[in-house]
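Heads up, one of the protein chains got dropped from this complex, but the rest are sitting where they should.
The chains carry the letters A and B, assigned in the order they are written, with residues numbered from 1 in each.
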Amino acid sequence: MKTFAKLFSLLTVTGQDIRTTGDAALEFLAYFGDVFTPINFGLLLIGTIGGLILGATPGLSPTMAVALLIPFTFRLEPAQGLILLGAAYTSTVAGGAVSAILLKIPGAPANIATTLDGHTMAQKGQGARALQLSFIASAVGGVFGVLLLIFLTPMLAQWALAFGPSHLFWLAILGVTVIGSLDSSSVVKGLLSGCIGLWLATIGFDDIMGAQRFIFHSSVSGGINVIPALIGLFAIPQVITMFAKDRRKLDAEVLTVEHHPIGGAIREVFKRKRALGIGTITGSIIGLIPGVGGQIAGLVAYDQTKKMSPERDKFGTGHSEGVIAAESANNSMVGPSLVPLLTLSIPGSPTAAVLLGGLLIHGIFPGSDLFDNHPEVAWTFINSMLIGQILMCIFGLYVAGLAAKVAQVPNAVMAAVVLGLAVFGSYSVQNSMGDVYVMMTLGTGMYFLERFGFSAAPLVLGLILGPIAEANFIQGSMIANATSSVGQYFFTGPLNLALIAVVVVSVGYSVWMELRHRRYTTKDDAVSKEEALS
Amino acid sequence: MTDLPRTQHIIASGLVAAVGIAVTYISFTQEPAAAFLFPRLISTVFAVLALWTFGKALLGRTKVGNGLSRQAMANILPGLVVALVFVFWAARTLGFYTASTITFFILLSLYDPAPHGEVKTWIKRVVITAGFLAVMYGLFAMLLNVFTPREIFF
């Protein structure tokens, strides 16, 4: 507490100086002290802890957590309301890693990539280590993202606008290319899983023309919502897997969690510079682009790190680079994802749209109005996200210490709890029984498909990317038909060409790796690898 | 025993292939064509890949996935039936909280390894169930204000 008081006085003093000198680049420092007033700091704590809990609960996505907090902000000052919302946004994204690692159930789409190595680590008894790595990587990525927001906002805003329909289309295609290489066990089944996801995404009314497609049951008339699908595809197979375990051997099946020193985890995160760097940068770039959002940042960063790592064969077997890349990416996107909102008043993601509502309700318009007329609101909010990242990390590390307790919950109890949460969570997305039916149907199907080598991660990726690819292709070709030609619209311009190049390299690399893998892998290797995976 | 996974693989990939073909057929016969451009593309790739997988399963060349042992199937069955009844019938008919409490208790009784004969076991199960209900109610009804369908008892 003493340290806080000291820090506070230090910051207020420097703050006063800058306030009077008016150095624009360091303006954020002037409002640093405002974060540490008792009420603001209290709200930051509540938002962070609450966000971690909500984020760790399967089925409660960051968007939902923020939307549910909006009514509480009615009674608060604008800056205070935003502190609460910002802290909750930051820590729900990171909190999703807890269930991703311990239960293989990602708290939100952003945490899918974390399950790939994080849960495998937990199965080996390294749950505490995986959680520590994920929270430290999250904090590093998150701080970097917020610093980008503070220093490069005007430049980033121009960047964010540069992505039109054709570029978003290519970006979605880039995401699709990840599908094949995501799951190391079988490329064909990975692609097939992705195709099933892409097809599931077309169910319902099509978004632009309003035509009905594949509505074979009233539950899917609104299309398949990503959150219930995510809950079903990950949580239900886990529940059924717990049923499948032999009751008598139960004690032996409980996960063990070995103690892991925090210092070791910190050293490890900073030693893995490649994973941390790729994760943070990929996350920041993808987070910035309106309409793509953080949902795929983790997966793309994971895939890129895997391709560039000399230890790529270790990915999927509990490799620390996988966790670090995925988690640094999904938290570094938080800061940049607010750039289009704060500067241009364009919400780039559903969560940003909800934050916009939180600003408007106090009569504050994002854009120049916000920074010129309400700097104390803008900067207190941004600063609180910076401090929030660190608080999130501290509480996250504390949670990691509790992981051993979660792991000791008997299978029977865990199965029943997860089933209950899955039903309530998918229902509460839009109060729809249909979503619960969809969740259960997809989940049960996924359990059996997983037994035969299909996997949930590419399926969800397909479900997320399908609508982005389709809507942007149709919009792009409508614009192209009116102005130039489709070919010219999609295949010319530096940004299009750069994205196409990345897609080609990504596909070519996967094919090359697959061929090389086949040539050098003897039958014995294949068998032992399969055993390691099962 | 060695043939069981192979048969299962054939059935599973056969079902997926059947869905793929059905979806492709539907997407090519529906109008307006503009709205079905993407579904046609995706479902064609879907069907081709599914047939490939099916072919590999028929030839017994499937490399990944271990299938399900008879023991595992026997273990899953009661729990899965309870879960499906809960989701597709009880949640709506009895109300979310009532149904999930009953389901929770049944699952606990089915899969908890503690001996069924002792009073202590049952007390523990009741306490855990009550605790679960309290947490769910606190989180969803009180904190998050989620509107669940009306309960049968209240």
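Heads up, the rule we're going with is that a contact is a pair of C-beta atoms (placed from the backbone, for glycine too) under 8 Å apart; a residue touches a chain by one contact, two chains touch by 3 or more.
What we mean here is this: contacts and distances are computed from a predicted model.
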Pick, from "NADH-quinone oxidoreductase subunit K", "Minimal PKS ketosynthase (KS/KS alpha)", "FtsX-like permease family protein" or "Tripartite tricarboxylate transporter substrate binding protein", the protein name that UniProt gives for the chain of this complex that is not shown. "Tripartite tricarboxylate transporter substrate binding protein"
Out of A:Thr48, A:Thr63 or A:Ser510, point to the residue that touches the absent chain in the complete complex. A:Thr63
Touching the absent chain when the full complex is considered, from A:Ala162, A:Ile394, A:Leu497 or A:Leu515: A:Ala162
Of A:Leu45, A:Met478 or A:Val502, the one touching the omitted chain in the full complex: A:Met478
In the full complex, which of A:Gly145, A:Pro366, A:Gly425 or A:Gly462 touches the chain missing from this view? A:Pro366
Sites on subunit A contacted by the missing partner chain, in the whole complex: 63, 67, 70-71, 74, 161-165, 204-212, 218, 221-223, 290-291, 340, 343-347, 350, 352-357, 360-363, 365-369, 430-432, 467, 471, 475, 478-479, 481-483
If the missing chain were put back, which residues of subunit B would it touch? 97-98, 101-102, 105, 122, 126, 129-130, 133-134, 137, 141-142, 145, 147, 151, 153-154
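Methods note: only the chains that are shown with their structure count from here on.
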Please name which positions on subunit A make contact with subunit B in the complex. 57, 60, 68, 185-186, 188-189, 191-192, 195-196, 198-199, 202, 206, 209, 211, 213-214, 239-240, 242-248, 250-251, 410-413, 415-417, 419-421, 423-424, 427-428, 431, 433, 436-437, 440, 444, 448-454, 466, 469-470, 473, 526, 530, 533-534
Within the complex, subunit A is touched by subunit B residues 8-9, 12-13, 16, 23, 26-27, 30, 32, 34-36, 38-39, 42-43, 45-46, 49-50, 52-53, 56, 62-68, 71-72, 75-76, 78-80, 83-84, 86-88, 91-92, 96, 100, 103-104, 107-108, 110-113, 128, 132, 136, 139-140, 144-149
